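With one protein chain held back, the other chains of the complex are shown just where they sit.
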Amino acid sequence: MNISLLYSLVGLALFSLGLYGLIAYGHLLRKILAVNVMGSGAFLILVALARGWRQTSPDPVPHAMGLTGLVVAVSATALALALACRVQETTGSTQLTEDGSD
Amino acid sequence: MRLFSAKLIIIVLLVALAGLIAWAILSLPFNGPSLRAQVFANIGHSGVSNPVTAVLLNFRGYDTLLEIVVLFLAVLGAWSLGMVQLPGPPYPAGLFLSALLRILLPAMVLTAGYLLWAGAHAPGGAFQAGAVLGGAGILLLLTEVRFASAIVSWPLRTLLSAGVLVFTGVALGSMFLGGRLLEYPRHWAGILILVIETAATLSIGVILTVLFIGGRPSEADRTLSVKSTGKRKDK
Amino acid sequence: MSLDFWLPLMIVLSSLVPGILIFCLPEDRIGLRTAANLVGATAKLLLTAVMIWGVFHGHVYETRLPLLPGMDLVLSADALSVLFATLSAILWFLTTLYAIAYLEASPQSRSRFFGFFSLCVSSTVGFALAGNLITFVMFYEMLTLSTYPLVVHRGSPESMRAGKIYLAYTLSGGAVLLIAVAWLKALVGPLDFTEGGMLVAFAGLYRHEFIVIFALLIAGLGVKAALVPLHGWLPVAMVAPAPVSALLHAVAVVKAGAFGIVRVVYDIYGIEFAAKLGVLGPLAAVASFTIVYGSLRALNQDGLKKRLAYSTVSQVSYIALGAAVLGPVATIGGLVHLVHQGLMKITLFFCAGNLAETLGIHYISEMDGVGRRMPSTMAAFTLGALGMIGVPPLAGFISKWYLGAGGLAAGQDWIILVLAASSLLNAGYFLPIIYRAWFKEPRGPWPEDNYGGWLETHWMLLLPALITALLALAAGLLADSPFSPLQWARLIAAREYGL
Partner (left out) sequence: MVALIPWSVWIIFLPLLTGIFAFLFRGRGAQLGIVTAVGLLPPLIGLTWQVLSCGPQHYSVGGWGAPLGIDLYADGLSIIMLVMTALVGIGTTFYATGYYSPTGETKEKNHQQDPALFWSLWLLLWAALNCLFLSADVFNLYVALEFLGLSAVALVALAGGPSAVAAAMRYLLVSLLGSLSYLLGVALLYFAHGTLSLGLLAESVTSSPASFAATTLMTAGLVMKTALFPLHFWLPPAHANAPAPVSAVLSALVVKASFYLLLRLWFQVFTNTVTPSVALLLGILGVAAIFWGSVQALMAQRLKLLVAYSTVAQLGYIFLVFPLAQGKGTGFSAWCGGLYFILSHACAKAAAFLAAGTVLYGFGHDRIDELAGITQRLPVTMFAFGVAGVSLIGLPPSGGFIGKWLLLNAALAGGQWWWAIVIIIGGLLAAAYVFRFFSRAFSYVEQVPICRDVPWSMELTALALGLSAMALGIIATQPLAVMQIGAPLAGPVLTGGLP
């Protein structure tokens, strides 16, 4: 089995695990972590497949995409953490209630 | 019991989705089409020799410009949650910590500078450098409250937006000079990229530091926290 | 662009523009508001007069503005639309006068009322002048929307309830109409009204579709025309102020529905094509049933306006009945009733409003001897009521005569029975009122009114009622003179049947 293929499947596994975590867990920190796991999975796929099947030097475009995605993910995570803190401060809960419509 | 079955459905759906994607990945063409050749063919005109940097700051520089805006937005988002008090140091900096800081901080700044410069031809660049600077900033925040409170006003806002502003300025400037948006004049490309990256490094460092605070530093706190330097404000 | 192009649009705008102006006026600018109302109403009358003259002399007035590719907004003046537009223009003028006197003292927003009042008339006239089904639907919905605020004007719980019921009926009707029109459009393309019927060109195609679409169209319009069983909103909507009821029953909503049925039968399907499809029989049956049912329900209503409302349910279906019988005589009967019923019914509602506003009378049982206190009002009422019954030489007699003769001519003798039954019932619910008012002793002293003049009530309340009563009388007496409603209906029938 090709190594970049293996890595990309690991990335896919991470993506799916993250997705599961995001849906299944209520705690906001866990949800934020889950999103990050998903993101890591996606970036791993980008970087792994950039190497191609047997190319000597990788394709730089997916690398750049991964880097850009990474920075976006950092920004979003920072905002999410700030929001989560604020949610805990104002509602006293680390989870989102089912009915947020109030 | 009900929860269990709900989870089961989720898992089944996820497995199906993962299977679909896995199938897609496995069926991707062997040595499929890519832009690799094009990147290497044009790298000579990009002003840098590291292909990833060339893509990030020249070929797809517009993405990177927007991405710095996104980073900047994270600060605005955190600030829109209202004021927070600057975190004070948990206890006065001791002798050892002060000495360590004196060595560590310059080293970090130096590392950041190196990463920035190296980006032109090797892995590195503004984000890596900015991240190191951000680390330095957080270290400062945790130890030296005077520094933190001193920057809370227009200097801070200028630093935060410098990266976007310089990048935009260069982008539009090259358009005014007769090219297209972000079409650097050929011989200036290397220098302009360095200018952009320097500004971006600074901004990224400051942005990451500010994001660590998790809200808008309250300006009213300034005098208070300067007076109470070294004492923890219980919250 | 010439007058021929702009005139129909100008007639619509002559009330739309004052309406928008009135919305913008502050509450206390009574003078300006009244001026805007009256200028608009007068302008509309004059423009309509120009149009009557022109159409009579064979002018073609048509405003055609592109709405979508292959779909125009068309306002055009043919003989039929002029008939309805003229009725609206005249009655709007009188109702405006009446409404000014009736409502200026009320605590609710008058700017809002008169604004929507003008919008309502604009929609009615637009409905009258609509040159294709799309434009027709547009004004149909506008009419629904602009009358809602009028119905709920008082803002009391029962008027809000009435408004809700009104909307539920008319919006559903509009939805049914819309789907029918969209379907027809998808089948045959542009839907311009054509004298003699526009679907005639498609005879032999889509027979089943056309029958279903006819049913949908009539159902959609039947809500407004208050065909049983779609009439439920009308008696409830009686809580609206008197001028609104007058307008709703005589010109705007109910009449628009009936007019719409006439349009669909004559200018979309064409009466002969419709007869061939076999859709006229059911329509005649529904109309006849409505005529009898409405009259029966009117018999035992004590509320004066409620009795008048059920009377409307019955009377408006004469128009639909006229449209459902093949033959020029019945057509004339139906069309002329469009005008005659309007004149008579608006008189009755004006009078009912006068009684309520001046003496606080809302129930028939309170009307003992009121003829002596308000003789002019009750005289007008009597004229209107006798006309409704069909006493010669009043307007109602002319309509019923032509309808009956048309039924006989078409070989549908049972129509005579329907007419006879209805007239008996009409007499049954109107004559007791007249008897009470003139021949019974008042139960007690009448309350003081606020007008204090030598007239029995405010002149602006009295005058419109008297004028419409006299018009109803004149329409019957002078039926053979040129430009009378009857002559005009003959003109339309002649053009429709290509005589």
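Some observations on this one:
In this document, chain identifiers A, B and C correspond to the written order of the chains, with residue numbering beginning at 1 in each.
Keep in mind that, in the parts below, a residue touches a chain if its C-beta (ideal position, glycine included) is under 8 Å from a C-beta of that chain, and two chains touch if they have at least 3 such contacts.
Note that the coordinates shown come from a computational prediction; the quantities given were computed from them, not determined experimentally.
Looking at the complex as a whole, the chain kept out of the display touches A, B, C. For the options C:39, C:178, C:405 or C:421, the residue in contact with the chain missing from this view is C:178.
Contacts to the hidden chain, counted on chain B, fall at residues 17, 20-21, 23-29, 32-35, 38-39, 42, 58-63, 66-67, 69-70, 72-74, 76-77, 79-82, 154, 157-158, 160-161, 164-165, 168, 171-172, 175, 179-184, 216.
Annotation for chain C: contacts to the undisplayed chain at residues 23, 66-71, 73, 107-109, 111-112, 137-138, 141-142, 144-145, 148-149, 152, 154-157, 160, 163-164, 167, 171-172, 174-175, 178-179, 182-183, 185-190, 202. Touching residues on chain A toward the chain that is not drawn are 15, 19, 22, 28, 31-32, 35, 38-39, 42, 45-46, 49, 61-62, 65, 68-69, 72, 75-76, 79-80, 83-84, 86-87, 90-91, 96-97, 100-102.
Operating definition for what follows: only the chains that are shown with their structure count from here on.
Centre-to-centre, using mean CA coordinates, chain A is 17 Å away from chain B.
On the side of chain A, the complex with chain B involves touching residues 5, 8-9, 12-13, 15-16, 19-20, 23-24, 45, 49, 52-55, 57-61, 63-64, 67-68, 70-72, 74-76, 78-79, 81-83, 85-86.
Listed in rising order, the residues of chain B touching chain A in the complex are 7, 10-11, 14-15, 17-18, 21-22, 25-26, 28, 30-32, 34-36, 39, 51-52, 54-56, 60, 63-64, 67-68, 70-71, 73-74, 77-78, 81-82, 127, 208, 211, 214-215.
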